[in-house]
Structure formats: structure tokens, C-alpha cells
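Let's turn to chain A:
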Amino acid sequence: ADTIKIGFLASLTGEGSTFGQEQVRGAEVAIDEINAAGGVNGKQLELIVYDDRGRQEDVIVSARRLIDEGIQVIGGANSSGMVMALAPILEKARVPLVSPFASNPAATFDVKKKKVRPYVFRLCATDPWHGTVMADYLFKKLGVKTAALLHDVGSESSEGVKQFFVERYTQLGGKVFSYGYRSGDVDFRAQLTKAKATGAGALVMPSMYKEMGLMVKQAAELGWKPALLGGDGFSMTMYEIAGDTMNDSYWSSNMDLEDKNVQAVLAKYEKKFGAKEAEYTSVVMAYDIMYAISDALKRAGKYDGESIKNALESTKNLQLAHFNLTMDPATHDPLAKPLVIQQFRSGKMYYVETWTVK
Partner candidate 1 sequence: MDKEILRLEKVNKSFGGVHAVKDISMTIAKGELTAIIGPNGAGKTTIFNLISGVYKVSSGDIFFNSKSLLRFRPDQIVGMGISRTFQNLRLFNDASVLENVMTAMQQQQKYSFFEAVSHLGRWKNKEKATKERSMELLDRVGLADRYMQEAGTLPYGLQRRLEMARAIALEPELLLLDEPAAGMNAEEIEQLNQLILKIHSDFNLTILLIEHHMELVMKICPHIICVNFGAKIAEGTPNEIQNNKDVLVAYLGEDD
Partner candidate 2 sequence: MIEILLRQILNGLSLGSVYALIAVGYSLVYSILLFSNFAHGGFLVVGGYICYYAMLSAGMDITTAAVSAMAGAGVVAVFTDRLAYRPIRERSSRTIYLMIASMGINIVIENIFVVTVGGRFRALPAIFPSGSLDLGGIITASYFDLFSLLISAIFLVILQLFLIKTKWGLAIRAAAYNLRTAGLMGVNVNRLIAIVFFVAGVLAAVGGIFLSARYTLYPQMGGITIKAFIAAVIGGLGSLPGAVMGSLVLGLAEMLTTAYISSQFRDILVFSMLILTLLFKPTGFFNKQIGEKV
Partner candidate 3 sequence: MNNRASLLSVNNLTVNYGAIQALKGVNLDVYSGEIVAVIGANGAGKSTLMNAIMGAVPRAGGEVFLDGKLLPKESFNIVSAGISLSPEGRKVFAPLTVIENLNMGAFPIKNREEIYSEMEKVFKLFPRLNERKTQYAGTLSGGEQQMLAIGRALMAKPRVLLLDEPSLGLAPIIISEIFKELTEINRQLGMTILIVEQNARKALLLSHRAYVIQTGQMIMEGNSSDLLHNKDVEEAYLGGNR
């Protein structure tokens, strides 16, 4: 055929639809651009999107359907849980998947069998990396020695970040009070009241934006003003929820919003859809996934899943919009991906520095 079909799994409905719908648009921007530039080896790309409702059982059915339609490479599947559920199916069908935000190490690396999951890749930084960077930054740079941390006990990634944050922070000599909550919760006043009483100097939030927004707002309501440090679940929408109470908060992120490459992608988005993007990380991440895939297709020259997988595995020095990708074949993670610390001030995100742990 003259087109190569690329599958995409996104939450178009359900709570994750905020991100899912943006990811699809980000991917579309990339596909349009690649096709306009002549496609891959003279073939046009075509994006096939299926909804996963943010639920494992749906993602499996959707993925099976994509595979059934002969698709040889898939992007998307947001959470680590979904990716882990998909891994055996992908392996059996020999179809590789590149996930935007499956940040749990176990998503690409089977801990039990102690080997990499051959058909699963990711572009984001892992939870341990986020946790470590956040702890390091809080202790060393911000000089806070006691921290309170609220973590989602049902979330793979929140738990992962927490674990490595605590590890690093205590190793550095800090003290952490951590409190659990469950996804779907909207009231954190019980935890925050207790956290405040410990006299912690910072509130650490490896959470999704809705929860983080509410935490920030409710902490202020309780008259507590700690340093705020959040993870990559950040979204601009938070501002609507938390308002100015989130001023001066710090964020560890996969990408720098002020980066000109990132801005360029967002400009293309705005041109194509006539509106500003709502979730820049989702848009850019999906955009970059399409480029990573098309690069692999180009180098593979063949369009079967196994060749694409091999090509993905050997990706080196590929300049994407938000970073320079070299795939680590041992873990299927981007090698030494830098994390960015940003600060939020009056409705805007500002670049602070790129932090690496020594």
C-alpha cells in the first residue's frame, strides 16, 4: 500500500480525556507535517485512533482491534498499568508501542523475568528519576529539610515517585511525612491538617493536576504556606482550580515550555486547530512520538512490527522537539533524559534550570 498506518490509543472519554484528546491532536500535527514533507520513504502516514476510556480492559480490546487491522506500530496508552496489560499481547503480535507517559520502570522492564519488555518503549522520564530529582532539588537547592508528601496509593507512578523521593531525601538527611490518598478524592483537608501540624517546610505532590490543584488550594485555606513542589502531572488547568495560591510553586517536568522547539510545535497546533493548546506536555509528547516512530520507519525500511521495533531500539541522537532521544536498548527508556525544573508565577510557567543528580 501507499500508506503506513500508525495506531494510536488515547483516552477520548473518561477522566483522562483532557490529556487523550490533546495527544491525538498533537499526533495529528506531526502526521500532517511529515506527510506534507513527503511522508516516510515516499509513503504517507495515516493515524488510526481508538479510545481506551482510560481503562485496561478497553485498551486491550482497542489494541487487539488495531493489531487485527494489520497495524504494525502503535503510539499512546498513557498509563503504566495499561502498558503492562498490553505488553504480552504486543509481544505475541510483534507490534511495538511507544507510550508517552508510562513512567513506571516496570512498564518497559519485566522485573520478575529480569528482562526488558521487547515491544514497549517510552519517551518520558521514569518515576525513580522524577522522585530522585525532586528530592535532590528540594533538599539541596531549596534547602528544605522536612517535607510532607501526599501520594496516590492507587497510582503506579505516584507511588513510584514517592518511593524514590523518600529514598533520596532521607539519604540526604531530610525527613519526610507521607500521607496517602486515593485517586478520585477531592478533599485533602484531613491529610493537610496533619501535615501542617508536623511543621514541614514543603508540600510534595507526585500527583495528577486535579489533585495537586486542590491540595494547593486547600492548604492555603487551612492557612498553611509551605514550599510547593509538584511532579509531571502538571497542567495549566490547575491555575483555574488553585488560582494565585499556586504562585511560586516548583515543578519537575519532562520539558521546558519556554524552549523554542516546544513553542514551535505549539504554534503549529494553534495554526491547525485555531485555538491554543490546553495541555502542552501531552501535545508535544504525542508529536514527538510520531517523529520517533517515523524515524524508526525510515531507518527500518520495512514495515513489519519486528523491524520497526528493532529500529526503535537503535534510535540514536534523534532530535525531537523537546529533547534529544537515544533509546537505551537495555531498558527501552530514553537515555539520560534531562529533567527540567520550572516555576509557576501568576499564571505562567518559567524555566528555572535543568537539574541532574550527581
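The candidates came about this way: all candidates are chains of the complex that A comes from, given by their letters.
Methods note: a residue touches a chain if its C-beta (ideal position, glycine included) is under 8 Å from a C-beta of that chain, and two chains touch if they have at least 3 such contacts; residues count from 1.
Everything numeric here is computed off the predicted structure, so don't read it as measured data.
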Using the contact rule from the top, which of the candidates 1, 2 or 3 touches chain A in this complex? 2
Show me the residue ranges of chain A that touch candidate 2 in the complex, using the header's touch definition. 13-18, 21, 153, 179-182, 184-187, 189-191, 193-194, 197, 209-210, 213-214, 221-222, 237, 240-243, 278
